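Only one protein chain is missing; all other protein chains are in place.
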Amino acid sequence: MSGEPAALGTPELPTFIRQGTFRRLAKMPTVWIATVILFTALFFSFFGALLAPFDPNFTDLNMVNMAPFASDFLLGGDRAGRDIFSRLLVATSNTIGGAAIAVSISVAIGASIGLMAGYYGRVFDALGAWLSNLIQALPGIIVLIAVYVVAGPSTVTSMIVVGILIAPVYFRLMRNVVISVRNELYVDAARVSGLSDIRIMSRHIFVVVRAPIIIEMAYIAGIALVIQATLEFIGLGSPENPTWGGMLQDSFNALYISPFAILWPALSIILTVLAFVFLSNAVRDTLGDPRSSGGKARKAIVSTPDSRATADAGSTHAFLTVRDLSVAYPLSKNESRTVVNKVNLEVNRGEVLGLVGESGSGKTQTAFAILGLLPPEAIVDSGRIVLGSTPLLGLTEKKLNALRGSEIAYVPQEPMSNLDPAFTVGQQFGYAMRKKLGLSKAQSRERALSLLARVNINDPERVYDYYPHQLSGGMAQRVLIAIAVSCDPELLIADEPTTALDVTVQAEVLDLLRGLQQERSMALILVTHNFGVVADICDRVAVMKDGEIVETGDTRKIVKHPEHPYTQLLLSSVLDNVPMRAPLEPQAEVRA
Amino acid sequence: MSREATPLLQVKDLAVEYRSSGWRRPANRVLHNVSLDIHEGETLGLVGESGSGKTTLGRSILGLVPVASGQIIYDGRDITRARRRARRALAREIQVVFQDPYSSLNPSLLVSDILSEPLRAAGIGGAESRRRVRELLDRVGMPADASERYPVEFSGGQRQRIAIARALALEPRLIICDEPVSALDLSTQARVLDLLIDIQERTGVTLLVISHDLSVIRAVCHRVAVMFKGEIVEQGSTSSVINHPTQMYTKKLLLAAPVTDPDEQRERREARRLLAETEAVA
Partner (left out) sequence: MLVFLTRRIVAGLVLIVVVSAVTFSLVYSDGERIARLILGPNADQAAVVQRAQELGLNEPLLVQFFVWFGNLLHGDLGRSFSNHRPVIETLVNRVPVTLALVGLTLLVTLIFAVIIGLLSAYKGGWVDSGLRTFGVFGFATPHFLLAIGLVVLFAITLGILPATGYIPPAKSPSGWIQSLILPVTALAIGTIASASQQVRGAVLDVMKQDYIRTLRSRGVPLRAIYLRHALKNASAPGLTTLGLQFVALLGGAVVIEQIFALPGIGSLVIVSALKSDIPIIMGTVLFLVVVVVIVNIVVDLAIAWANPKSRV
């Protein structure tokens, strides 16, 4: 990392400090160790010169290459007979001071230009981006060498240059954060509220960027320290003052005679840099998603892989049977939150079941549980899911994969984000059909084209070679439906398949789903929040609330004569049933 | 003052373009010569699908997007290209409620800070500001202790109430509601719309409600304008547009939205099919 700063500088950063961050940080041993190291370094950078037992340039020829712990020179003598310990202490202030200069310069330049570029865009942005690309295109060491040729050895000058070289890290960070914040609606709201630009920046933008800036500072300090040591090590440091890098060079040249001397400056550098990096990482991890660091459990935990399921699989006639299904998410070690609670469902072949509920009702979680697509941390508490005669819960991933696509298929809500942007439409068809149906490349292409035509895509040949970003939302949803039915599934689970679409497109997609369902007599589970969609396509409905099914039955019956109060409430909230607003009466204009 | 008097807001031949990112590419025109009047005390609905330009129209009235040509006249004053200072003064006149109550409230500010923000910008501070914040929360049906909490602690519907309270802070005469309920659950939608109607009836504020959902428009708007591809294709009283649409697009839009009665929905589906056939023939 001796040359360039940007290597680790751009991961996603958390945007605002959550409460309790410091408490969580204080519990981490690495944070403690790092803080102690950094405070020690800071302390010696102020008082090192006072505490050093010898003058750093005092030479004693008896002490040349003296071994450590063998004399008054605690850590031994260097090849000129100077006390390594004293030199180490005195050097601290140069090193830490140099890093401080680099950090301040890079924050001042990078952050202010980034702020302007992000907020005002246009010229500022273009100029800033160009400058930052320019700087990042140069190996930093080479620039520093060129500066050395011009300005001679000077820690201050070289650290200022290092600050400039690192500034692009802050520029990008600041610019990206500011742009994302600038597009937030709350900034628009602030503008409409009459706030001035400066007020908006200080109030809304600064709050968001300060955490990432502080986190990045520790990184940058570490990087600056390394660059500084590197310069001194290759002989381009200032010779008057002792520095860690300079001491390293000295001892490297005497490596064969006195191998221990190199240990002290090397340890000082590594420990300080590690402290900076670990601290920065710890803060970043703590501020970020608390679960993001682990990624432990890869498979959904099925606590009761139900053995009875096989036994009474045949006892119901439904194609899909869900019995007592519960899904929970762990909140802490002992607590969990149940999102699906003892759900029972049945779907027959050729039947359309609507799963209706508001957000958080557990309808999507139920659908994912049937597909075996719950996130790894989900706990399937109990219950069983039987498809045909196969119990699905507790199946290995491999066996599930054999069923997915050819037995159960899935149509997602958001069409654009559910197609892999790096592959063409045709390539997205490919895998399943070739593996599941054993088709050749040419055969699968032919089948894909006919499916595309079936879902009413004009010019399938062309769309086959399109990348997802070339499709409209409606087209993308048709493609997803075509892929879902490509291996002739018996059960299709559609999760809010029309919610992201315009009403006119929604009507067409519903027509399409109905048509496909009827001609293939598939079972279809349609997850939705919209009673209109239910009325349009569903034979039966199950109404969900807080993870439970509160009412289930024939669509016509439920919609016209709901029994459960919650269903009644939902239906009475449907705006179609609200009276139309009366035209404005002249007497209403009292205010005028 | 009669209905036929000068409208509170007049939009005349408004055109808006977005610059394309590429060099020398023609700008993308999203509004074509849109004209519109909004009268004091009424609710005008703006309905259309994505890409129809309805949101852009709202944002151009708020001064959040630059106008290519045409005029926006508020209360007799041309505010088409109002400078920052004039625009800031307009904060007392025109306010906004955005669609997404999650991103329209800064997550790191307390509700009291969010609500006092427009007050402070208008030079109202201290005890007066605190009193007004309490009053605002009360008016939108939120408890007074909400002010010392963060937006995350509230549900979508409650957040939208906070956003409405912020819009009301400076007692504006016009509030632009951009998809005010489309991010909310069904049972919450009706209540938020009721709140808007209630506020209008009590204060006489004028509303411009932008929505893709005709049922929202139907519930709150006196008049409605239908937008399609950057143009207003049909305009009139809500009942006449919904019951007797004259334009093909309006008819399609009306029939496309499904209703909750399965039998009625079947008829609509049939009607939609027939309409599509006649269109194909024509």
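Note that the chains are named A and B in the order they appear, and that numbering of residues resets to 1 at the start of each chain.
Here is the rule we go by: a residue touches a chain if its C-beta (ideal position, glycine included) is under 8 Å from a C-beta of that chain, and two chains touch if they have at least 3 such contacts.
Quick caveat: nothing in here was measured; it's all calculated off a predicted structure.
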Omitted chain's touching partners, listed by label: A
Sole contact to the chain not displayed, among A:I269, A:A328 or A:I379: A:I269
Among A:L51, A:V156 or A:L255, the residue in touch with the chain that has been omitted: A:L255
Full-complex contact with the absent chain, from A:F54, A:F171, A:F278 or A:Y566: A:F278
Residue of A:N418, A:S444, A:T498 or A:S573 in touch with the missing chain, whole complex considered: A:N418
Hidden partner chain, touching residue among A:F44, A:Y119, A:Y170 or A:F233: A:F233
Chain A residues that touch the omitted chain in the full complex: 1-4, 6-8, 11-12, 133-134, 136-142, 145-150, 222, 226, 229-230, 233-236, 248, 252, 255-256, 259, 262, 266, 269-270, 273-274, 276-278, 281, 292, 294-296, 298, 371, 373, 397-398, 400-406, 408-410, 412, 414, 417-424, 431-432, 435-436, 467, 469, 480, 483-484, 487
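Assume only the chains that are shown with their structure count from here on.
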Centre distance in Å when chain A and chain B are each reduced to the mean of their C-alpha atoms: 33
Sites on chain A touched by chain B in the complex: 16, 184-186, 188-197, 199, 203-204, 207-208, 358-359, 473, 502-504, 506-507, 510-511, 529-536, 555-556, 559-560, 569-571, 573-584, 586, 588-592
Chain A contact footprint on chain B (complex, rising order): 1-3, 39-43, 49-50, 59, 62-64, 84, 87-92, 94-96, 98-100, 103-109, 117-118, 121-122, 156, 163, 166, 169-170, 185-187, 189-190, 193, 197, 201, 203-204, 212-216, 218-223, 237-239, 242, 252-253, 255-265, 269, 272
